[in-house]
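Before I ask anything, here is the structure I am working with.
One protein chain omitted, others in place.
Let's look at subunit A:
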Amino acid sequence: MTQQTAESPARKQRAQLKVRTLRTDRWWLAPALTFAGLTFFLIYGFWAIFDKSYFVEPYIAPFSSPCLTTACPEGARLFGWAPIGDWFTLPPGLIILGLPAGFRFTCYYYRKSYYRSFWLSPPACAVGEPHKKYTGETRLPLVIQNVHRYFFYGAILIGAILSYDAVLALIHKPAGLGTWILLVNAALIVLYTLSCHSCRHITAGRLNHFSKHPLRYRAWTFVSKLNAKHMQLAWASLFSVMIADFYVRMVAKGVITFPFA
C-alpha cells in the first residue's frame, strides 16, 4: 500500500491554497453550540448522579431510575425490588448510567456531533481538520462504536422503565406538573430510541426483499419516518431528561412547593 504524506507529490498537485477554509459563513457556530450543549449535559449529569434528592412521592428523577439497591426509599424501587442489595452504597444512578450513556455515546447522530465539535474531525464541511493522521472507526478504540445495537437493546429497557415511572406518577398524582413533565420526557426518550439507525436496521433494514416481510416493512417505514427526525429527537430528549430530572430534584429538595408541583 502506498503511503503518502501531506507533502507528497500527489498532494502538491492540488490547488495550493494555504488557508484552512475559504468559507465565509459562520461555519463555527454549529459545532460551538453543539460543544456548549453537550458540555452542559455532561456537567449536569455529573452533578445529578451524585445528588441524593432523587425521589419524592410519586416522582423519581430519570437519572436515578431504576433504583435497585436497598439504600433507595421503598417507593423509589422498581416493582419494590432491590436486587443489588445493601452492599452498593454509591449513588444508585451509577448502576444503570452505562446503558443510556453508552446508547447516546455510540449513537450515529451524537458521533457526528462530537466528532465535529470536540474532535474537530472535521469541525465543519470543507474546513480542514487539525489532525495529521486519520484512521476513523477502523481500529481501537473507535471500532467499539459498532456495539451500538446492544446499547439500543438496553435503551429500550430504560425507555420502558421511564414510561412505567411516568404512568405510576399519573396514577398517583394525575394533576401534578411533575407527572406531565415525566410523561413528555418518557415519550421523547422512547421516540428517540425508536428513531435509532440500529432500530431501523433491525426492523427490516437488513432485508433485501421487503415484499416477503410486509409487517417488518411497515415497521421499517414507520421507523424510517422517525429516523429522519433523529437529530431533533436526540436534542429534545437530551433537554427533556435534564428538565425532568432537575424538576424532580427541586421538588424533592423543597425548592418547588406550589400545590400542583
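The definition used in the following text is that a residue touches a chain if its C-beta (ideal position, glycine included) is under 8 Å from a C-beta of that chain, and two chains touch if they have at least 3 such contacts; residues count from 1.
As a working rule, contacts and distances are computed from a predicted model.
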{"item": "Protein name, per the UniProt record, of whichever chain is missing from view (\"Succinate dehydrogenase/fumarate reductase iron-sulfur subunit\", \"Nucleotidyltransferase/DNA polymerase involved in DNA repair\", \"Phosphate-binding protein\" or \"Cytochrome c3 family protein\")", "value": "\"Succinate dehydrogenase/fumarate reductase iron-sulfur subunit\""}
{"item": "Residue of A:A36, A:A101 or A:V143 touching the missing chain in the full complex", "value": "A:V143"}
{"item": "Subunit A residues touching the omitted chain (full complex)", "value": "1-6, 8, 10-17, 21-25, 108, 111-112, 115-116, 121-122, 125-129, 131, 133-138, 142-143, 146-149, 197-198, 200-201, 205-206, 208-211, 217, 227-228"}
